[in-house]
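Quick one: the structure is below, and I'll ask about it shortly.
Omission of a single protein chain aside, the complex is shown with its protein chains in their original locations.
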Amino acid sequence: MDTLEVSTDRREQLVDITSDVELRIAAAGLSAGACVLWSAHTTGGLTVNEGADPAVAKDIEDWLASAAPPGRQYRHLEGNSDSHIKAALVGPGLTLVVSGGRLQLGRWQRVFFCEFDGPRTRRVLLQLLPAG
Amino acid sequence: MDTLEVSTDRREQLVDITSDVELRIAAAGLSAGACVLWSAHTTGGLTVNEGADPAVAKDIEDWLASAAPPGRQYRHLEGNSDSHIKAALVGPGLTLVVSGGRLQLGRWQRVFFCEFDGPRTRRVLLQLLPAG
Partner (left out) sequence: MDTLEVSTDRREQLVDITSDVELRIAAAGLSAGACVLWSAHTTGGLTVNEGADPAVAKDIEDWLASAAPPGRQYRHLEGNSDSHIKAALVGPGLTLVVSGGRLQLGRWQRVFFCEFDGPRTRRVLLQLLPAG
């Protein structure tokens, strides 16, 4: 198992971690299988979406902020229930396909750590699984 | 493949199944790899979030209930379209990291079965995959 560190600058922020994931897969020498990524946090998650135009990540951040605003009345008293809800919506993990020794993503796809209660330093676990 | 049974008490309820998952991994003796969990239901899902304060799970239940209320006008006539929508939002499965013979979760993370059309007895499939 490997661990990636991700530093975030804002309370809500999608951070592109694709290059780091690709480096770890190359270093491990996995030819075919899957790469499991896991956000070890309850107020951050992982998603894959377009990275070419940064406006897409910002639109996703904005949509989530408006769907689950921080100011609403929640039961949890730490002021970050919205962050927990957003993490549940994007999800805590991803299982990515590896083939030919490389991460297989679509042309416009990039892997993002989703920060919903930053800024912080976050940990993403990485586990490689061989194909059958 | 292993199967966990989960009994739910309310129509909408996040049930902490972490200990059961940990027991199965220990019993199987997997040292490193992944644990795939799968909700075999279309009105229930799986998520990971904070378990220390039960108010967080309740806030997630409440947010989903308000985002997809049961009373709205839907096409499906069984009265549980909201349950199907909630299951799609949290997702039907999780792939968890196992390392050092143990489930690798963040400090505050717990695994929850998400009931959206209970109370019922539910099945969660568990499959272990070895690391490369």
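As written, the chain order gives the labels A and B, with residue 1 at the start of each chain.
Rule of thumb we're sticking to: a contact is a pair of C-beta atoms (placed from the backbone, for glycine too) under 8 Å apart; a residue touches a chain by one contact, two chains touch by 3 or more.
Since the model is a prediction, treat every value here as computed from it, not as a measurement.
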Residue numbers in chain B that touch the chain omitted from display: 1, 28, 30, 33, 36, 38-42, 67-68, 74-78, 81, 84-85, 87-89, 91-93, 95, 123, 125, 127-130
Footprint left on chain A by the chain that the document does not show: 32-34, 47-50, 53, 55-56, 58-60, 62-63, 67, 89-91, 94-99, 104-109, 129-132
